[in-house]
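Quick one: the structure is below, questions incoming.
Only a single protein chain was left out; the remaining protein chains are all shown in position.
== subunit A ==
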Amino acid sequence: MRVKVLSRNPDDYVRETKLDLQRVPRNYDPALHPFEVPREYVRALNATKLERVFAKPFLASLDGHRDGVNCMAKHPKSLSTVLSGACDGEVKIWNLTKRQCIRTIQAHEGFVRGMCARFCGTSFFTVGDDKTVKHWKMDGPGYGEEEEPIHTILGKTVYTGIDHHWKEAIFATCGHQVDIWDEQRTSPVCSLTWGVDSISSVKFNPIETYLLGSCASDRNIVLYDMRQSTPLKKVILDMRTNTLCWNPMEAFIFTAANEDYNLYTFDMRFLEMPVMVHMDHVSAVLDVDYSPTGKEFVSASFDKSIRIFPVDKGHSREVYHTKRMQHVISVKWSFDNKYILCGSDEMNIRLWKANASEKLGVLAPREKAAMNYNQKLKEKFQHHPQIKRIARHRHLPKAIYSQAKEQRIMREARRRKDLNRRKHSKPGSLPFVSEKKKHVVAVVK
């Protein structure tokens, strides 16, 4: 007769060395761990609460400019370096780890209108109100040397913006026209014009690097092809677009920051209708920058706040503001997807976390696992009213809050009026126009 005996594999419970962790056998039988959903719900609730508790995005303020910060540029090779140009023509280079200014240049007379770093990170360009384009070295001058630009190009008109090609020694300026320059020459390689009006910003496409987008003060956004040296298409919006930014992961997507408090994300192949209208700001949007992952972008507004929008959502997921921050003129998202920099009127550059409640620094594996788990739980229970309520809660300064409220009322009134009009007119005579279509005036071929 065979007798059955308990037999165990010693590998399951014997440690190889004394230093090993004890194996803890675990029974995952669901009967032994009841109430999965309520327990996870409570965890999710706690995680959401903690997230709000730890949401302290403001990291540092870099002060040193003696006038409003008009433009900023990221260093393409160094995460800790950032450049800023002020309204008094001063350019400062900052070290973010030390939170110090490491170099100051009196670059222009009048505003520094635009600046950009060369793709290799060895030099940068500035344009100013003094009708010059200046090419500077990133490193400071040696001992005893004078602070001088490598090149200075004297132009005939004021340049309002500059951007560098992502791969070649080419840069583009804008003013009365879009000029494309070779770094080695003192005259533009080609000038692209379409209509006559001042162009406020020009941006190279980071993926298809021959493409350019610009926005002019006659309310239009113009796309150019550098290879064929011709403009491609023009879209006219309700109001003026201040600047635009290309998505670094999706070649044909760009977002335009508009004066009508909205941002518009366009697919460059279908300009008739924006892909998404992002509305939340209560004043003109002055600057926009994409996160390097291409999933989100940050916008700076005249309403003294910056907002973070997911690309595929119409409303912001985050709003940052401080009491002392005035009109935000420029904003940048750092290349490691972790930080946001904004330069504002009151001469300060502020450093924010891109993810408000994120813990900075190296995380232990368990911390990381817990963080991921909490994130997943928040995501899983995001539709539950309590969790949603807590997760959505943000504090707004009174000015913005009341303005937002006012605008909401206005919008509602307009909608109501529209409805009434529709109700009292012949059916079909007043068709519904979607929000996306409302803001595009025309597309010019």
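Keep this in mind: contacts are C-beta pairs under 8 Å (C-beta built on N, C-alpha and C of every residue); 3 or more make two chains touch, one makes a residue touch a chain; residues count from 1.
In this text, contacts and distances are computed from a predicted model.
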(request) Pick, from "Folliculin", "Acyl carrier protein", "UTP14A small subunit processome component" or "APOPT family protein CG14806, mitochondrial", the protein name that UniProt gives for the chain of this complex that is not shown. (result) "UTP14A small subunit processome component"
(request) Write down which of A:206, A:274 or A:343 is the residue touching the left-out chain. (result) A:206
(message) Considering the complete complex, identify which of A:97, A:184 or A:434 is in touch with the unshown chain.
(response) A:97
(message) Going by the contact rule already stated, which one of A:217, A:337, A:357 or A:403 would touch the omitted chain in the full complex?
(response) A:337
(request) Using the definition of touch stated at the top, determine which of A:184, A:228 or A:429 touches the missing chain. (result) A:228
(message) Given that one chain is not shown, which residue among A:10, A:144, A:385 or A:428 touches it?
(response) A:385
(request) Over the whole complex, note the residues of subunit A touching the chain we left out. (result) 1, 28, 30, 33, 36-37, 39-41, 43, 76-80, 97, 166, 206-208, 211, 223, 225, 228, 230-233, 248-253, 268-269, 292-295, 312, 335-338, 362, 365, 368-369, 372-373, 375-377, 380-381, 383-386, 445
